[in-house]
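A single protein chain has been removed from this complex, and every other one stays in its place.
First chain written, first letter: the chains are A, B, C, D, E and F, and each begins at residue 1.
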Amino acid sequence: MIEIASSLLLFLGAFFYFAGTVGLLRFPDLFTRLHALAKVDNLGLGCVLGGLALQADNLAVALKLLLIWPLALVASAAISYVIARRADALGIVPWRENEK
Amino acid sequence: MTGFELPVALFLLANLAASLWRVLRGPGDANRLLAALLFGSTGVGILALLAFSQTPAATPLLDVALTLALLAAITAIAFAQRAWQRGTDPKRADD
Amino acid sequence: MIEHLTHLALPLLILLPLTSAALAFALGPGRGASLVIASSALQLLLALLLAATIGSAGPSHHAAGGWGAPLGIDLVADGLAAAMLLLTQGVALALFVFARGYFHQDSQDADHWAPAGRYFWPLASFLVAGMNALYLSEDIFNLYVTLELVGLAAVGLVASGGGATQTAAALRYLFAAILGSGAYLLGVALLYGSYGSVSIAALTPAIAASAPAVTTVALVAALLMVTGLLIKSALFPFHFWLPPAHGGSPAPVSALLSALVVKASIYLVLRLWLGPLQPLLAPFAWLPAILGASAILWGSWQAIRAERLKLLVAYSTVAQLGYLFIALPLAAASTTGVAPVAIVTLQAVAHGLAKAAMFAAAGIILHATGRDRVSDVAGIAERLPLTLFTFALAGVSLMGLPPSGGFLAKWLLIDLALAQGQWWLVAVIIAGGLLAAVYIFRVLRQAFLNLPEAEIEAEHQKARVVPRSAEWAAFALAASSILLGIFGGVPLLQLVGGSV
Amino acid sequence: MKRFAVSAAALGFAFWLISALLNLPATLIDLRPLLAEAIPKSGVAHPVTAVLLNTRGYDTLLEIAVLLVALIGVLIAVPPGNPALSERPATADDAMVPALARLVAPLAVFFAIYVLWAGAHRPGGAFQAAAILAAALVLLHLAGLTAAWSAPTLRLRIGLIAGFLIFLAIAAAPLLGGMLLQYPPALVGTLILVIESGLTISLALVLAGLFLLLADRGGVR
Amino acid sequence: MTSALAFDLLLAALLLLSAWQAMRTPHLGRALLAFVVFGLLMALAWARLDAPDIALAEAAVGAGLSGVLLFDAWRAIRNKPDSGKNAGDEA
Amino acid sequence: MTTGLLFALTGVVLFAAGAAALLLVDHLLRRVLAFNIMGSGACLVLVGLAQRNGVPDPVPQAMVLTGIVVAVAATGLALALIRRLHAQTGATTLPRDGADND
Partner (left out) sequence: MTFNELLPLLVLCSSLLPGLAIFILPERQHRLRTGLNLFGAVAKIVLVSMLLVGVQAGESYGFRHAVAPGLELVFKADALGLLFITLSTVLWLFTTLYAIGYLEDAPHRSRFFGFFSLCVTATIGIAMAGNLFTFFVFYELLTLATFPLVAHRGTPDAKQGATVYLAYTLAGGAALLTGIVWLESLTHHTGFTHGGFVAGLLPGNESTLVAIFVLLIAGVGVKAAIVPLHGWLPKAMVAPAPVSALLHAVAVVKAGAFGVVRIVYEVFGIDTAQALGLLTPLAAIAAFTIIWGSVFALFQDKLKKRLAYSTISQVSYIVLGTALFGPIGTIGGLVHLVHQGVMKSTLFFAAGNYAETLGIHKVSEMNGVGRRMPATTIAFSLAALGMMGAPLTAGAISKAWLGDGASAAGMGWAVWVLTASSLLNAAYFLPILWRAWFRPPPSSWPEEHIARRGLLETHGLLLAPPLLTAALALVFGLLPEDVASPLTWARMIAEREYGLVTP
């Protein structure tokens, strides 16, 4: 049972990662890619870590796995923010659909 | 261990390879930085998966994953602060 | 008591300079001279004690951590190592005394923000520690660490000159050193992969008995290690980094580097080549010999052409290092029954003493004239007779004229080459001596006979004078290189010859 | 020409070595059983740490010296009394990076202590802990929370070498009756922990120093 | 082919690719990023080699320190130094 | 082929490429990258070759840790010197004539 749940979560995570990568490759500009990344890969990481946590045979390991996630979230949020600010400061204009 | 860890890790690594293309192509430093960001979180994921790809789980690799999660931000911030400046902005023709 | 002290000599020769380096660093920029000198004197005593013990009782062992090879790291001192240790401690002590006077002068310019002596003491002490560790190590990976310690400390010392040329020289040196140690490390990796050990004692029989498949890998490993070390030894044509690094540094640094540091990697080449790697490398022995011969001719020629005094001395080092390699194919003992490696050691010691003295003398001259061209030393003998005498004595040893240590080594080398019918080596050795005479007399003639131009003379008048202690330290080195030829030959050759 | 020659040599070398490696037989000597025997006496349960600080502790001692030498080299490249720093970091007035640093730095310290402690029985140890601590220091600086270092003060210098000196002292002490670094069996675990703790602090300072001595100057003068 | 072998092969290929980029790509910033990626991949390689100690060190150094040092140095040497600052030269 | 051997072979290529690049590239930062890659290659060979039978070997692992520390030290020193050279001369490559006489 746990194994199935775990596997499902892993696959879900893999899907989110894939979506993030597609976003990175296909989205038109910096800000949209940033959006895709920050959302999707954190979800992917969350799912993967969650899936693994189900397999953990002791609490410490599970806790550690679940500690990694918020940490990655915070870091990713901060970096996204920094990148966006910096891009703005450097005069990068967000993409609009009607352009081009 | 469900037996899927390693295939999923392989899949993530393939993702990583794909985003490496973004690093190489750009355009501009900002996009490369994004890719690096993705590298960080994908790397954490892969390490966690590798930890559980064997029995018993190689929990020390979780420490590695944790380190990466803690410190990946530093490189990104340093890049944003130090490397990414006017003159290297994405509008410039990618050299 | 003495026995116990001898047992301690091996680790203490490493621990003492490490400690004094760390403490000198803690004391702060420009401080720590007395500490390092005192430690150095103590080390010299230990090295003497060690040499005496080895001379009578054979090699001395020390198993670090008490494990013993192959699990732990062994320290071993045989006659060769003892000779190099003795050279290192002796030259270092004299150069430290010299450096104290030399940098003391420098520090009088208060607003000079990059006095080369700021971090000289900790770095030099680390350097000596690294070399001592290198001479004593019996473990090829540990040797890698010592190589890095020596290399980085030397780079730091070169950079301490402060100017742009020194920085560039330091970088060039750093890249050469890293390339060299990188190749060495890969060699170590391959040897460990092939034989499962990094202890020389374990590797020697294993390599000798290894199967063909292993041998290819081991051969690559051996070539990598030796090539890496040759880059670090600045053997022609890998010498490109040496002249700027040795020619541009502050005098005590140049002297340390030329007299001692390059010897460390050459020592390793000899030790490995004649030791564990012998079965693999024997067919290649002529290669370093040819390179060494080329180094003698090319380095001498460049020295003859050099316009800057210290560059001249640096190219002389390139040439003199060649002598240390030409004996490699002459593996059999000479007619005098002296082992080739002992002769090479004698040459290394003689060159170390003479070159240290010569760089120190050159430094004093530059200090006093404020100029660095050979043409600028005109008439300097009037003002610095002792220093010029030092330079001349060192020159006698480098030219291989009697009764110096360099002469004795050259004599024995020629004897060795003749005994084995290698006439071309004889020609090279003789030619090297004559070429050395050309560049050394070029300086001496200028210093003794020519009169300074008026403008330079005016500068001489106001130039700074180095303390007498520095001059005498340099003189002591030069005098030892001469006395080595008269009194040092027998004990040194016996010490080294008996062990290898 | 040079480009071609070097590339060809590198390629040839790689092929030669790889083809040789594919046929490499197993080694005659295997240190693993030897090490396994030694572990119980080594004071730590984790083999890598046992090698690093016990059987090959001498390597580590010298390796610390290498790091110190590099730091001194960096000090040489930085003139003392460097005048006013150039521009502040771009994000110094951002709220986000300091916030992140305030969150991550304590976590990093905590985690470093864990890694250090873990080293005795599982992967981890002084250097890894030190690197994490140093990274935290760097992050604090990037966030504008700590200043770059100018010439190191006496206190800082002592901090930089303290770990090394402790290691030296513990390495030398057994010489009174035995070999270099031959820890007394009764104290071996404690001594290794003491060494590792000292090293963690000093190495963290050294590693951070490699950055902080040069950082934020818009170029060394 | 097992997924382990595939993973290893892909990882090795990526290592070579990123190393190649770090050394060969004409744009320095890209090279530095490629090097950071290389560091990350090295950490994965060490993990695959059952060397978590090294992976930990590589992660801390590669992800934390090397990148910062390199980026900082890059910024420092990107611009011309102002001429007045060479006063201390004694070449 | 075991993981160990595979990475050992990768290490050989990395080493060769790094060494070649160290000789060929001019930009100093690039050389720093090159020697780091070269060193990583050597480390991979050390551990990979020792573990080519698939069993972890702590001894080379400990050596590689030492090697990494040394590499960090060299990198730090090199970067500091590069910055200093740039500050003094504005150069990001070594002068070409350094090996020549005067």
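The working rule: a residue touches a chain if its C-beta (ideal position, glycine included) is under 8 Å from a C-beta of that chain, and two chains touch if they have at least 3 such contacts.
This is a predicted model, so every value here is computed, not measured.
In the full complex, the chain left out of view touches C.
Summary of contacts with the chain left out: across C:G193, C:G352 or C:G485, the touching residue is C:G485. When the full complex is taken into account, the listed residue touching the unshown chain is C:L449, out of C:A57, C:A209, C:A282 or C:L449.
Which of C:P279, C:P403 or C:P467 touches the hidden chain is settled by the complete complex: it is C:P403. Residues of chain C that touch the chain left out of the display are 334-338, 385, 389, 396, 401-403, 407-408, 411-412, 414-415, 418-419, 426, 430, 433-434, 437, 441, 445, 448-451, 485-487, 489-490, 493-494, 497.
The rule is simple: only the chains that are shown with their structure count from here on.
Traced through touching neighbours, the fewest hops from chain A to chain C number 2.
Using CA-based centroids throughout, the chain positioned farthest away from chain C is A. Closest chain to the protein centre (all Cα atoms averaged), using per-chain Cα means: F. Of the two interfaces, E-F and C-D, the higher number of touching C-beta pairs belongs to C-D. Averaged C-alpha coordinates give centres for chain D and chain E that are 18 Å from one another. Separating the CA-averaged centres of chain B and chain D is a span of 24 Å. Chain E has its Cα centroid 13 Å from the Cα centroid of chain B. Residues of chain C in contact with two or more other chains: 113-114, 141, 145, 148, 152, 155-156, 159, 162-164, 167, 190, 193-194, 196. Within chain F, residues 8-9, 13, 17-19, 23, 28, 43, 49, 52, 61-63, 65-66, 68, 70, 72-74, 76-77, 79, 81-84, 86-89 each touch two or more of the remaining chains.
Chain D contributes residues 13, 16-17, 20-21, 23-25, 27-31, 34-35, 38, 54-59, 61-63, 65-66, 68-70, 72-73, 75-77, 79-81, 151, 154, 157-158, 160-161, 164-165, 168, 171-172, 174-175, 178-182 to its touches with chain C in the complex.
Remark: chain E residues 52-53, 55-57, 60-61, 63-65, 68-69, 72-73, 75-77, 79, 81, 85, 88 touch chain D in the complex. On chain C, the positions that touch chain D within their shared complex are 8, 10-12, 15, 18-19, 21-23, 25-26, 28-29, 62-67, 70-73, 75, 113-114, 118-119, 122-123, 126, 129-130, 133, 141-142, 145-146, 148-149, 152-153, 155-156, 159-160, 162, 167, 190, 193-197, 202, 206, 211, 213-214, 216-217, 220.
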